[in-house]
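Worksheet: the structure to be examined is printed underneath.
Missing here is one protein chain; the remaining ones are kept as they sit in the complex.
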Amino acid sequence: MTLYLMCFALLLIGIYGIIVKRDLVKIIIASGIMGYASNLLLILFAYRKGGIYPILEKGKDMTGRVMVDPLPQALVLTSIVIELGITAMLIALAIRIFEKYKTFDITKIRRLKG
Amino acid sequence: MKQQPGLTLIAKTVTRISVWLIVLYGFYIIFHGHLTPGGGFAGGVVIALAFLNVMLAYGHETVTRWLNISFMHDLEPSAGALFLTMGILGIALGGGFLANVVHRGTLFNVFSSGNILVLNIIIGVKVAMGLFVVVWSLAIFRFFEGGDK
Partner (left out) sequence: MPVETWLIFIVGFMLIGSIAALEMKDLLSAIIAVGIVGLGVSMAFLLLQAPDLAIVQFLFEIFSVVIIVRAFLKKDYHSEGEGQRNRLLGGITVLTLIAVFLLSIRLFKALPPFGKPLMTTARYYLENCASQTHAANIVSSIVLDYRGYDTLGEVTVLFTAILGALTIIRLKSKRKTEGEGQS
């Protein structure tokens, strides 16, 4: 349970960064932290005590050994790559905003209003 | 000596030797995705990192001259279309959408597991090209913006 709570705390830190921080780079970093936390939480749910990785090997004796749950791993595998695309898109947006307003501070962007 | 874009001569030489090994490693990860850890996503990111390595060492003007960027840009959506074609081929040859159409070999062979190898290669190409084109566009954009400062 301690691990689940620590992972949840990581997610809350990401939410805190998105709400409070004024800097676009910090906001991108905070959204990345939220992504890490949710991926890690899914894999923590999938772990089985004494389990081994879900890859068959030639000549490996599998009697009496269990494998960890492979389904969340498959879901998280695709999620990580999508996160990479979204990070690239956020960076493109931030650079665009910097080009227009010459600042990364979102309060100043609001004041200018287009 | 004339100032050239990119890093120093040492970094360029090391890059020239090592980039092929990185690309080879990426292809290894893609082609063994159904036997060992890895697969299309990981191998695609490795190949994109190899191109990124060249771009950081030599500067983006050189990369634009060397590589056919518009061809890479076209390769990415066509890889997505190929994925869809594999799915529709499954319908055409009986079975359902994305059903297996390639012969399944024996377990633990490189050319086994039917559709998985083909789809791994398609996804690897797609991820590598997509990520590299995005990074290249970011570099090119800084070039435009630096003009008016």
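Details
Per-chain residue numbering starts at 1, and chain names A and B are given in the order in which the chains are listed.
Keep this in mind: a residue touches a chain if its C-beta (ideal position, glycine included) is under 8 Å from a C-beta of that chain, and two chains touch if they have at least 3 such contacts.
In this text the structure is predicted, and so the values were computed from the model without any measurement.
By the touch rule given at the top, the unshown chain touches A, B in the complete complex. Counting the whole complex, the residues of subunit A in touch with the unshown chain are 1-10, 12-17, 19-23, 25-26, 28-30, 32-33, 36, 39-40, 43-49, 51-57, 67-78, 80-89, 91-96, 98-99, 104-105, 107.
Across the interface with the omitted chain, subunit B contributes residues 29, 33-42, 45-46, 48-49, 52, 56, 76-77, 80, 83-84, 87, 97-98, 100, 104-108, 112-116, 119-120, 123, 126-127, 130-131, 133-135, 137-142, 144, 146.
In this section, only the chains that are shown with their structure count from here on.
Listed in rising order, the residues of subunit A touching subunit B in the complex are 53, 55-56, 58, 77-78, 80-81, 84-85, 88, 91-92, 95, 99. Those residues of subunit B whose C-beta lies close enough to touch subunit A in the complex are 36-37, 39, 41, 45, 107-108, 127, 130-131, 134-135, 137-138, 141-142, 145.
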